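Below: the structure, in structure tokens.
The complex appears here without one of its protein chains, the remainder shown in place.
What follows is chain A.
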Amino acid sequence: MIEYDFLTAKDVDAALEYLHKYESIKVIAGGTDLLVDIHKESSRLEKFDYILDISNIKALQFIDETEDSVELGPLCTHTMLINSKIINKYFPFLVTAAKSIGSTQIRNRGTVGGNISNASPAADLIPPLMALNAEIELSSVNGRRLIPLDNYIVGPYKTSKNHDELVTKILIPKVDENYRFSFQKIGRRRALNIARLNLAVAAKINKKDLKIEDIRIVPGSATPFPVRFKNIEMEILNKKSNELNLEELAKKIGDEMVNITGERWSTPYKKPALGAIFKKAIIEITNSSDSDSH
């Protein structure tokens, strides 16, 4: 059995003081991942002497809109994202991703900050947030820094957060109205599934000539940790959405995955499956763009 002492913080400053004072400390919020790891005595759980509960810091639970961004508190639950008018308005695929997480009980308790910081290769919010160029605000007693989510996730279950830092905000830049989004997921069953594969795509399509002016493609559960598939993005950039060779691109995205991971036991399944959900995502995006232009 794993033993630890319990610390609780009611505000951010108190939490940062604890993180500054103790090195061997594990932060708990919703606990939907951590308590499973503790129960299973998971080998990826590093030894810790203290658990710091931040779940009652009200100041870390918000969804705010500024002129050019949407800001999320790390203690927003998945249910809060799903119910948020702001998120539904600007980033509907983040709602789709949040709805696909676990079950009602997990969505009521699990948090955005936890989903990101646990850095599971199968985390459902990381691909869409990466496709949105989200940034993570990390705070410590020495100050704050903002880093891109791409640089925050550095390995499976690994982030670049220092031991004395706490995620205090997730900043999502707004995009213009020509952006379209798609989130796709394959799991073993509809509810409670951990993604076998997921995929987030954000694309900017010019309404007049259908040219793809920006595209961001992030598969999850496909690579050791989610990354943008920039080679595939380059293949698509500046082409017209109605002239894409989807079959060829679907094959290429599968090849790109294998370039990163090497051949694995799951490759014969995942290669065509990733291609298939990628095609579905592009069709979804281009269809929604077409219908807007009429």
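Note that contacts are C-beta pairs under 8 Å (C-beta built on N, C-alpha and C of every residue); 3 or more make two chains touch, one makes a residue touch a chain; residues count from 1.
Simple rule for what comes next: contacts and distances are computed from a predicted model.
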Undepicted complex member, UniProt protein name, chosen from "(2Fe-2S)-binding protein", "3-isopropylmalate dehydratase small subunit", "ABC transporter permease" or "Chemotaxis protein CheA": "(2Fe-2S)-binding protein"
Selected residue (touches chain absent from view) among A:Gln105, A:Asn238 or A:Asn287: A:Gln105
Contacting the left-out chain in the complete assembly, out of A:Gly31, A:Pro92 or A:Pro121: A:Gly31
Touch residues of chain A, complete complex, unshown partner: 1-6, 8, 28, 30-32, 35-36, 38-40, 51, 53, 55-56, 79, 102-106, 108-109, 190-192
